[in-house]
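Worksheet: one structure, shown below.
With one protein chain removed, the remaining protein chains of the complex are shown where they sit.
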Amino acid sequence: MSCESSTPRVSDGVHRDRLRRMSSLPPVRYQLEYPYTRTTGPIVGAFLTALRDGKLLGIRCGSRVLCPPLEYDPASGETLAPDFVEVGPGGTILSWTWIAEPSRKHPFAKPFAFALIRPDGADTAICHAVAASGPEALHTGGRVRTQYRAERRGAITDLYFAPEAEAESQYIPPGKGAVEMTEHLISLEFSEPLSPHRERYARALLDGKFIGQRSPASGKVYLPSKGYDPIERVQMSERDDVVVADTGTVVAYTVITPVQYYGQKETEPYIRASVLLDGADQPLGQQDIRTIPLAEFRSGLRVRAVWKSRAERSVVDVDNRWGGTGAVIERWEPTGEPDVSFEKIREHNW
Amino acid sequence: MPEEIAIVAVAQTPARRRYADSEPSMLMELTNRLLAETGLPRSAVDFTIAGSCDYLSGLPFAFVSNVDGFGAWPPVYESHLEMDGAWALFEAWVRLQMGDIDIALVAGSGKSSPGSPREIFPLQTDPYVAAPLGLDPVSVAGLQARALLDAGLATERDFAEVVSRSRRSGLSNPNAQVKKDVAVDALLKEPYYASPLRKHDLPPISDGAAAVLIARGKRARELTKRPVWIRGIDHRIDSHHLGLRDLTDSPSCRIAAKGVDLHGGPIDVAELCVRYSPEEIVLRRALELAPGTQINPSGGPLCGHPVMATGLVRVIEVAQRIREGSARRGVAHAASGPALQQNLLCVLEAS
Partner (left out) sequence: MAERCAVVGIGQTQYARRRSDVSLEGLVREAALRALEDAELGFEDLDAIVIGKAPDALEGVMMPELSLCDALGAVGKPIHRVHTAGSVGASTAISAATLVESGRYQTVLTLGYEKQSEGNATWALGGGRSGSQGAGGSFAPWIRNYIQRSGAPEHIGWKVAVKDRLNACNNPYAHLHMPDITIEKVKESPLLWDPLHFLESCPSSDGAAAMVLTNAAGAKRAPRPPAWVIAHAKRTEFSQFPGRDTVKPVAGVDCAKALYQKAGITDPRRQIDVAELYVPFSWYEPMWLEGHLICDENEGWKMTDAGETEMGGAFPVNPSGGVLSSNAIGASGMIRCLEAASQVRGTAGGCQIDGAKVALGHAYGGAAQYFAMWIVASEPEPKYR
């Protein structure tokens, strides 16, 4: 992939060069994490309640018993009555696979098997984990038994299986109440290098400068740039970089009253504004203003960036997608110049 | 009377472990190439539709920036599916059959490099009974592989032969990421990873993008001397519940094959979404491909797997062979979900 001229070309050689020149700022790391809470409805709820209580349930569907239970007949789509049947604890392996290097999300940290297991009394198979001494302990047609974790939450992870010969006898005291909700903490990590233009942008921020890119096709200055001019559909390169002033005009703002949610660090209201820097053709968004009182803040206000000391500047939060200025700006302060009229900034509303 | 729709231009990036370029940047390059090849201005494209998946990059709404790649100024008629670009091709093909517009741009793109696909893909499974187990597609493919062995429908050597042949085919594909000449016996010596699968039975992790321009009849003939006609597209899905499925077969493929009249003519080339080597065996059976059918001359996804573009790349590989004249009629297959749960077939033919 080449971005060196306005006539795109693909060349493996160029691509490798770009990889070599790629960022020596650390890669952007981010996490997508949320503790999802799922209400189960009556069928899944009954199934998970039974797991908590050390039992495996199926549901009657015509002449068959389905495990795990479904809310509907898979053949017709008709809603099923909650006609549950206890199945297992024994079951038969219908297929299996030995996982030599478990992932962090698997039920076990040491090697184990996933298997399709038909519990005794059921006509369908459940896919679940089998803890076994080794792959030699497993074979299609082999017998397994349900096992339950010591700590159970009314979740599918309360359960696992073991080969009959290795299974433990367990006494599972029943819990109280019906499980109506189950939790799943989903946590994913991502890491990608800063793309070349974003690396230059981030480095400039560390130097106390704003770098935008001027489109060779339209002459418009994009800040922060995405590395291309989307209107003319032209890739941009280092030679399109331009320094943009650190003074500008507030063109839009709101006051954010933080909503509390998992991972939220904000607690107090603050102004979030967009600033059209002098020399840029589109506003720089998501500038948080915490030192100018709301009564003195307005669109049209002339402001300048006050930079943190070099040692305190951080671009850890600069990434390839969002705008943002990391943590390099201490605050924005009014310059004292007269306001810019609404008509002049009307079209820069972002 | 269904409209005749043809592919008039194709473009793909090579599959690579990691691209420095953003997804929109890759899409911009492909869009520019398609427009340059056909001499069309952006405004001549009536409908744009893309496939991509936010979860690959871990950013809700990631797909929004991809619009930068296609161009949306002046504003455009476009849509987006959170699916492989092959399904976007389906929607574009259906849309053009309304007869009121002529040209559509279709794309698929994805960067799998930032995240861990093994940890992301379990989120495709039942959120109550499967996802919390981290049930990933490799593990499910292992179950499918064993089912094939148990049923006597395949041997481990058969799996290795698919890998050996595919990766060798990749040597002649400039877009392939993983390509090598490796003998079956050497492959069989490798340890299991998700038995009976070995690491080489798995696709690589790739970044990449693909795009095509399609057009209706008369317009297609104006835009290229060698239109590749889409004779049929059909897609079907099997049950999500693994315990209800026969993993050795693909009922959805069988239905789709009838839907596209797959065997209504010779199949000179088949590009199948074989991410795991046993999938080729399932697909060959379910599609009733004659022995000796040329399968995945590109090397297929075992050589490069730009998730969300992989299916559309299969269409492109068939289309290119038809344009070059090495095939007259072929089928491209796209898949989604664990163990080939959902399948799309696209039959292409020369004029």
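Order as written gives the chain letters A and B; numbering starts at 1 within each chain.
FYI, a residue touches a chain if its C-beta (ideal position, glycine included) is under 8 Å from a C-beta of that chain, and two chains touch if they have at least 3 such contacts.
Everything numeric in this text was worked out from a predicted model, so none of it was measured.
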item: Option touching the unshown chain, where B:41, B:74 or B:152 are the choices; value: B:74
item: From A:24, A:39 or A:309, residue that would touch the chain that is not displayed; value: A:39
item: Of B:12, B:25, B:38 or B:124, the residue in touch with the unshown chain; value: B:124
item: Hidden partner interface residues of subunit A, rising order; value: 30-34, 36-44, 70-72, 74, 76-77, 79, 180-181, 184, 186, 220-222, 230-231, 252-259, 261-266, 272, 274, 281-282, 285-286, 288, 294, 299, 322, 342, 346-350
item: Touch list for subunit B against the chain that is not drawn; value: 2, 53-55, 58-61, 63-65, 67-68, 72-83, 87, 90-91, 94-95, 97-100, 120-121, 123-128, 131, 234-241, 251-252, 255, 336-338, 341-342
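Keep in mind that, in the parts below, only the chains that are shown with their structure count from here on.
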item: For subunit A paired with subunit B, centre-to-centre distance based on mean C-alpha positions, whole Å; value: 25
item: Interface residues, subunit B side, partner subunit A - complex; value: 13-14, 16, 18-22, 24-26, 28-29, 31-33, 42, 55, 57-59, 62, 65, 68-69, 71-73, 111, 113-116, 118-120, 122-123, 127-136, 139-140, 142-147, 150, 174, 191-197, 239, 241-244, 247
item: Residues on subunit A engaged by subunit B in the complex (per definition of touch); value: 1-3, 8, 10, 12, 15, 18-19, 22, 30, 32, 36, 38, 40, 44, 47-48, 67-68, 70, 74, 94-101, 103-107, 114-116, 118, 124-129, 135, 140, 155-157, 182, 184, 186, 188-193, 195-196, 226-228, 230-231, 233, 235, 320-321
